[in-house]
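Note that one protein chain of the assembly has been removed; the remaining protein chains are unaltered in position.
Entry: chain A
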Amino acid sequence: MNRRSLRSTTKTQMFVWGWILVLPTIVGLMVLNIIPLINTINQSFHKTGDFGRGNIFIGLKNYQKLFSDQAVLQSIINTLKYTIVQVPFSVFIALVLAVMLNRQVKGRGAYRTIFFLPMVVAPAAISMVWRWLYHTEFGLINNLFNLKISWISDPAIAVFSIAIIGIWSDIGYNMILFLAGLQEVPKDYYEAADLDGANVIQTFRHITVPMISPILFFVIVTRMIAAMQVFDTIFMVMEQRSNPAMYKTQSLVYLFYQSSFVERDFGYGSTIVVVLLVLIMCITVIQMIAQKKWVHYN
């Protein structure tokens, strides 16, 4: 066997093995993501019949209806409001915590575990607990501080109350990612900065943040996508049909759920998620372009 053919056999082998190894993922992606995605886009051009039977093609009518639908516009605003509050706070608090817990603190493991715990608990359980914390009449928060605030039924603040739950649940997860990033930062930089007399805030701004900027970028992008898809907390914490704050709180995904699964208008529901998809894509593309300005890959 000469050298050339040896190399080509290795190449074919790598090719075949490569495909065999990624096959499960690709099959999973196809079945769970790609095919439903195509189906959804297809459905958005149809008036769907009962129980998915007898769909009628209606072209862009669903989109026409969507652009004149006040509720959709309002829920886009609600979703953006939620995202603008939830992402920065959950990222910033997590980053500060990660920096603090990266040092030699007593009981470091315990703190890390405590902050990570919300991530382990089921979202439904979290929502039930928060629902009672927020309760106007019998809630812990109002009773503890002697307040009379309708946290989850006042249209002006409900969306922020929901965002607080989101911040609380995400801090632990973000913190773990940042901690992993901080391990990679060489100690020498901090020692050098120390010699030059830099204070804590200066080292944080000029060393820590640039050094972990790739992770920071990753966290912001993924959290933003997740925040745009908020649904479960709204669904679990707020009562459907009777909560006066719902209109000013419902997210796009919640509206999609209402259209598709409560009113069973799958065509219109699909149209709403297609809009969400486009929105998320735009935001992510902007972030990808903007990262060149602030993310440093070594």
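Convention: a residue touches a chain if its C-beta (ideal position, glycine included) is under 8 Å from a C-beta of that chain, and two chains touch if they have at least 3 such contacts; residues count from 1.
Please note the rule applied: contacts and distances are computed from a predicted model.
Per the UniProt record, the absent chain's protein name among "Sugar ABC transporter substrate-binding protein", "Alpha-ketoacid dehydrogenase subunit beta", "Fe-S cluster assembly ATPase SufC" or "Probable DNA metabolism protein" is "Sugar ABC transporter substrate-binding protein".
Of the options A:T25, A:Q183, A:N199 or A:S242, the residue whose C-beta touches the omitted chain is A:S242. Annotation: of A:F57, A:F92 or A:F261, A:F261 touches the absent chain (contact as defined above). Contact between chain A and the unshown chain involves residues 9, 13, 16-17, 20, 23, 50-53, 135-138, 150, 152-154, 238-247, 261-265.
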